[in-house]
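Right after this comes chain A.
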Amino acid sequence: MSSVETATISAPRARLNLSAIMRLPFIPIFILSVLVICAIFGNQLAPHNPTALNLGMALKPPGWVEGGSWAYPLGTDNLGRDILSRIIAGARISVIVAIYAIIVSGGIGAIFGMMAGYFGRTVDTVIMRIVDIQMSVPALALALVLATLLRPSLSTVLIVIAITYWSWYARIVRAEVISLKQRDYVALARIAGVSTPVIFIRHLLPNIMNTLLVLATLQVGQVIIFEASLSFLGLGIQNPDVSWGLMLADARSYITVAWWAITMPGIAIMLTCLAANLFGDWMRDTFDPKRRQL
Partner candidate 1 sequence: MLANNRQQTSQPLLEVNDLQTHLVLGRGTLKAVDGVSFSLNRGQTLGIVGESGSGKTLTSMSIIRLLPKPSGRIVGGSIKFDGIDIVSLPEKEIAKNWRGNRISMVLQDPLTSLNPVYSIADQLGQPFRYHYKDMSRREIRDASIEMLRKVRIPAPEKRLASYPHQFSGGMRQRAVIAMAIAAKPELLIADEPTSALDVTIQIQIMDLFRKLQEETGVSIIMITHDMGVAAQLCDRVAVMYAGRIVEIGDARDIFKRPAHPYTQGLLQSIPKIGQRQKRLYAIPGQPPSLFNPPKGCRFADRCPHRMPKCDVYPPTVELESGHSAACWLLESKA
Partner candidate 2 sequence: MWTYILKRLLHGLFSIIGASLLIFVITRLTGDPVAMLLPPEATEEMVRQMRATLGLDRPIWEQYLIFASHALQGDLGMSYRWEMPALTLLLDRLPATIQLASAGLLFSISVAVPLGVLSAVYRGSWIDRVGKTLAMAGQAMPNFWVGLILILVFSVSLGWLPAYGSGSFRHLILPAIALGSYPVAAQTRIVRSSMLDVLDSDYIKMGRILGASESVLVWKYAFRNAAVPLITVLGVYFAAMLGGTFVVEVIFAWPGVGRTVVEAVFARDFPVVQAGVLFTSVVFVTVNLLVDLSYGVIDPRARVNV
């Protein structure tokens, strides 16, 4: 058993060194930090109540435009709600969706991917067939079915994300595990009779962690856009909860009179996704120097 223990130590892992830290993507990290702060302290930060109606102040343009007021820096929507406050409030849903997607789809995907790669044969075939099936139904289509069957809500969005996005992790983790399985320390552990759960947690998981992290960051932008799309269609978050997609849905009818109501929430989505994607690219370059197609 002790020989297996020492073998574990030799498992290769990427480490951050000083020069890598110097090349950190500071702007994306800053944007993502702002997002998380808004999600946690949104109520304290917002200048106005994001859901309070004020019809007297409806459709005010942003502060720098003629007729606008700096009390509502990004303007107001058709019901007189402050757009800046609503964007801050909407950050919470985006962060919830992103974290949930990472934990649930990443978790399910990692487990199934490891099982498919490690056990091979029938287990592999069954899991990969399920992945194929999963991939032949577009996520949004699945969301439509669920939204009809259940009521549209945050939980429908979360269920669809759980059902849909794991397959992506599973495919890549599987490939990774197949190559890991050939390595000596895993083979040794198997011969030494180490139990399967222990092999998974002690020997496989640490080695696929980098890949999982890279996949997760690259996925954040996708799920945020997915949530926004569903909410925009009216199949996701419902009023009075605040979501950027929902804000765009509300603003759509006023496109000819209030360009800011269309523009601002979209910019919030774009900045968030851009930051997440840039951060993900940096992660990939740092942790995946072989530049496989992730």
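The candidates were selected such that all candidates are chains of the complex that A comes from, given by their letters.
Worth pointing out:
What we mean here is this: a residue touches a chain if its C-beta (ideal position, glycine included) is under 8 Å from a C-beta of that chain, and two chains touch if they have at least 3 such contacts; residues count from 1.
Here the structure is a predicted model, which means the values were calculated and not measured.
Note on chain A: across the options 1 or 2, its touching candidate in this complex is 2. Residues 129-130, 132-142, 144-150, 221, 225, 228-229, 232-235, 245, 248, 252, 255-256, 259, 262-263, 266, 269-274, 277-278 of chain A touch candidate 2 in their complex.
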